[in-house]
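Every protein chain of the complex appears in place save one, which is left out.
Our next item is chain A:
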């Protein structure tokens, strides 16, 4: 390297002739270095001069004696290493590893010194000859002469595994020593670590855990087994962090997972008396959580848990909805459903990590079994009715919302939402008309939720019912303001004017109202029609109620709350003490079935028998005779006799409702078919069925046979035609 500046003065030039070096020079120099290496290995390096040795090595390389130097290094080191090997081999028992460790430390120190001395060779000779650098050479020689020496290799392998097994058996071992030995193997290269430690480690571990799992599975219950497996897993993780290569962690945990968890997981999950189903039933959150954490480590582990849970839920749910005992009380039935849902929600939350797939499985299971019972929609409506009638009395607003949200959750599971709507409407009508709703806010809140869920159409009629109630209030006020003076003597009238179409359909029946009632009703009718031209009013005598004051013998007075029919019957007894069935029938003109039910509630019900019947049989016959029961007594002043509360439908009523629902579905299906065909113009049968189902399934699941019949009806009415070539194809006729 020449400097750019020109220097004045002395110039040193290279020899112009070849410099000949004394051949004996190389040998002499080498001997010095060889001696140094011996001293270093004998731990006698303090007397050596670093500078001199470095210079010697430098000169050898410079004068082209690098080969000799390198070869000498190799043979000298090898010599020493063989001595070391012998010494290690000779050590007994636990001293074997200690000796090995000691010698290894010493070798590293020596190697460092030697490397420093030979640094020039490392940096110049070695790169150009592509030979192994000194440090690496030292490691390789150690490996070949010590670790892989035939007397040491196997013994080392086995010793290491024995120590690990001892620790697994509960003994305390020298972890520091292990750490050093393992680190030594790692330093010698990944293949050494793997070949001489890791692979045998994994094989021995696999055998060990296989045996252990078989042993435990025979004598432990599921919870205990899982605890043991978890303990072993944690042990292995700790072992790796303490004295193994971090990369081994995933490999050893895989071994434990495979041998202790994967191979036994089916048996564990299904274990009698302690398996997953028992844990679910007994709410063993900790055990289930442990199972989740362990099983998630193996393929299909979580699927197994989910499947066992799902089939259990479906089974218990199915039993719940088909057990006639449990179906006796609808409110109780629905409460049980909610309790089941809460229980499983809690399990998924606390033990299964809120896993979304588990949530989905829970939801689909509920959807499955709730719809197994065709009365579920009715029962859920009755539950709501009970809550809105009395269950939510005095409950805070937040808690009301919680209950209503739970109801909505069940509602979402229903496939026949239109059936629910029908019952809900009926029950709501009764609540509104009897004034028995606990809170209008709660009612409105639920309707809002239904609207959000199902759209405006679902709830528009329900809202109409509320409007009618409000309007009627105003109408009554107006009525009494206008006609108050005329009505002072008569009975107090309260009228609800219901818009037909918003309210559940009822067929009107005949009923002769008592004259005093008729008079005030007529006045109302006149008043109303005076302000609302063009409307038609029909008295719904089957929906009304009355409060009447009755005087019994000895001046005993009671206020009776009765239905309109009951009122008509009782008023007859103002003019007579004794009336035959036929006389009553003739006077009130109420249809037979209704009249009999009415008389039964007045004469045969304990504590409410304001009438007496002869003969005293349970059923009403047309030959019966009725008497006003002078001796009637009740501890309450106000006695409620009217049946206004919503009840579970009788079998014939249920059939009737079901029939009406089916009738209502037909036009909805037809409308869907027409909509689809209008858009698609041409479509084949199966696709129409699929599309119709998709459109309507948020309300109910249409029956493919009904869809087919509707299509035929539409063909008949020339909305559609079959394609002339392909009979499975339908065409929209504009």
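The rule is simple: a residue touches a chain if its C-beta (ideal position, glycine included) is under 8 Å from a C-beta of that chain, and two chains touch if they have at least 3 such contacts; residues count from 1.
Definition applied: contacts and distances are computed from a predicted model.
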{"item": "Name of the absent chain as recorded in UniProt (options \"Defective in cullin neddylation protein\", \"Proteasome subunit beta\", \"Eukaryotic translation initiation factor 6\" or \"EKC/KEOPS complex subunit Lage3-like\")", "value": "\"Defective in cullin neddylation protein\""}
{"item": "Residue, one of A:231, A:393 or A:708, that touches the chain absent here", "value": "A:708"}
{"item": "Residue, one of A:553, A:647 or A:686, that touches the chain absent here", "value": "A:686"}
{"item": "Residue ranges of chain A at the interface with the undisplayed chain", "value": "684-686, 705, 708-709, 712, 715-716, 722, 727-728"}
